[in-house]
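All protein chains of the complex are present and in place, except for one that has been dropped.
Chain naming follows the written order as A, B and C, and within any one chain the residues start at number 1.
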Amino acid sequence: METILFALSGLSLVMVGIFGILTKKNIIKILLGLNLMETGINLFVVAMGFFKGGKTPIITESFTASTMHFVDPLPHALVLTSIVIGLGTTALALTLTLNYFREHKHIEFRGDNA
Amino acid sequence: MIYWIAAVGIFLFLGGITVIFQKSIKNAVITFGIVSITSSLMFAMMKAYDVAITEASIGAVLTTALFFWTIKRLEEEGYNEKK
Amino acid sequence: MRRNESLIHIAAFLLVIGLSAVLYAVFTDTRPGLKALDASLKERVSYHYLLKTAGNPAQPAERKVTVGKSGYEDGSANIVTAIVVDYRALDTLGEVLVLFAASAGVGLLMSKRKRKIETEASPIVTTAVPMIMLFAVVVGLYIIFHGHLSPGGGFPGGAIIASAYMIQFLAFRKKFSGNLFKILESLAGLGILGMGLAGLYTEGSFLANFLPTGELGAVFSAAGIMILYALIGIKVASELSSIIGHFIGEK
Partner (left out) sequence: MNNALLLLAFPLTAVFLIPVGTVFYKGFGRFLSMLSYLAGIVYGIYLFPSILAGSKTVIVGNWAPPFGINLFISPFSLGLVILIFSAAFIIMVTDLQNKGKSGQYYLLYTLFVMASAGMVLTGDIFNLFVFLEIGGIASFALIAAGASPMGSAGSLRYLIQAQITSLSMLAGIILIYSASGVLNIAVLAQFKTFNPAFAFLALALLLFPFMLESKLFPLHTWVGGAYLGADHPFAASMSGIAATAAGAVMLRIVLTLANPQSGFGTAGKSIQTMLIILGGITVLIGEGAAFTEKNFKKTLGYSSAGQMGIIAVGIGLATKDALAGVLFLILNHTAAKILLFSVAGLFSKVSGKEKWADMKGIGRIYPLPAALFAAGAMALFGIPMFSGFWGKLYVLKSAFALGGLAYAGAGAILLGTIFEGIYFMKISHTFFEKSDISLERKHYPFFGIPALFLAAVLLAPGLFPSILGPWVQASVKELLNPISGYVHIILTSGGAM
């Protein structure tokens, strides 16, 4: 139940992001939508590794193989990568937005360009 | 626990909708920062503390700051939101 | 125009509803076969990461992992760090390269822009900023060097150090020249590559962890992970600083 709720919150954010990307014309808004979608996907990825009552995957003194009940650490590692990739893309996209403004004097996607 | 998750999830969803339907870009960026920090809380609720730290420092702080500086530079170069 | 816009909204809304319906249909499909979330922790590869039996899959999975003992295949107590820097190190190298590409791209596209900041910072800012910076750098270094024990590591630590650099733009140096960061990035990158090649020639596999793992849970354990994460921290900090400098620095 918890896992499903976590996954649903992630997916709802993805849907909001897609809706924003599709309907908005302002580039900054589109990029915000893209970032929302990315956050949502990241939540979804981590939710897929969540087990009810699981502990943080750090080995401490109380750790024994028989009582081991951790959440899955692999999705966490994937999401670390994904967050960093998201920052790189956003930085590049914002630079492109600055260039776009220089060329077109506005930052909206309209029908007339490319 | 379930109610907490639902509350944070609904907050995230409403925050996302606010980001999209916000008229002013600056307010949208601030709201995005709040959504990002809240998602970091949700990562912590999923026991993903590594991800929570990274999302807080990279996703919330740096991304929001980059958006802000871009808007500032756009305004320096003559961008006007109202137009 | 107005009508057109609301049509787009309705179409996008219908598309999103349709997507959700497809997802609902897929997740509630009752035909036999594996579906999402069908693998329990014991069936996933991470189970072997947790028990540190990935190097020898034939080993019975009931082996006990105890803090303070040495000789495990990987000496990191934080399993996420173990995965990021050891088990899936090539992904991390790629991740660093993504940031490298982003910073090079931002540099390439921003290099011809001029910018001048007129406003002076107030004395309150100029006194407070050094303290905040010092604090941020210390926290960043702590996070980097404790990556194998507690949550954190090279990426968030580097980002925190980079935000310290960002804060100093509010008060002090406004000229930005990327050369120092370019050289730092390259040297850290060469260091990571060198660690990889050293693994290739000592253990016969690129990016293999060839240094002793030490006692699980001790500060000076998992030497390979510590060095790699320090290099990643330097690289991430300089790359993000370079991106930030291009965005807000004066040129």
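Throughout what follows, contacts are C-beta pairs under 8 Å (C-beta built on N, C-alpha and C of every residue); 3 or more make two chains touch, one makes a residue touch a chain.
What you see is a predicted model; the values in this text were computed from it and never measured.
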Displayed partners of the chain not shown (whole complex):
A, C
Residue-wise, where is chain C in contact with the chain that is not depicted?
22-23, 25-27, 29, 31-39, 43-46, 48-49, 54-55, 57-58, 86-91, 94-95, 97-98, 100-102, 104-109, 111, 179, 182-183, 185-187, 189-190, 193, 196-197, 199-200, 203-209
In the full complex, chain A touches the hidden chain through residues 14, 18, 21, 27, 30-31, 34, 37-38, 41, 44-45, 48-49, 74-75, 78, 81-82, 85, 88-89, 92-93, 96-97, 99-100, 103-104, 109, 113-114
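The definition used in the following text is that only the chains that are shown with their structure count from here on.
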More C-beta contacts across B-C or across A-B?
A-B
Go ahead and note the Å separation of the Cα centroids belonging to chain A and chain C.
14
Using mean CA coordinates as chain centres, what's the gap between chain B and chain C in Å?
19
Separation of the C-alpha centres, chain A versus chain B, in whole Å, is 11
Hey, what residues on chain C touch two or more of the other chains?
78, 80, 151, 155, 240, 243, 247
Which chain A residues touch at least two other chains?
19, 23, 49, 54, 56-57, 76, 80, 83-84, 87, 91, 94, 98
Which of the residues in chain B end up touching chain A in this complex?
1-2, 5-6, 8-10, 12-13, 16-17, 19-20, 25, 28-29, 32, 35-36, 39, 42-43, 45-51, 54-55, 58-59, 62-63, 66-67, 70-71, 73-74, 77-79, 83
The residues of chain C that touch chain A in their complex are 8-9, 11-13, 15-16, 19-20, 23, 36-37, 41, 44-46, 49-51, 61-67, 77-80, 83-84, 88, 91-92, 94-95, 98-99, 101-103, 105-106, 109-110, 113, 149-151, 155, 216-217, 236, 240, 243, 246-247
Residues of chain A defined as touching chain C within the complex
3, 11, 15, 18-19, 22-23, 48-49, 51, 54, 56-61, 63-66, 68, 70, 72-74, 76-77, 80-81, 83-85, 87-89, 91-92, 94-96, 98-99
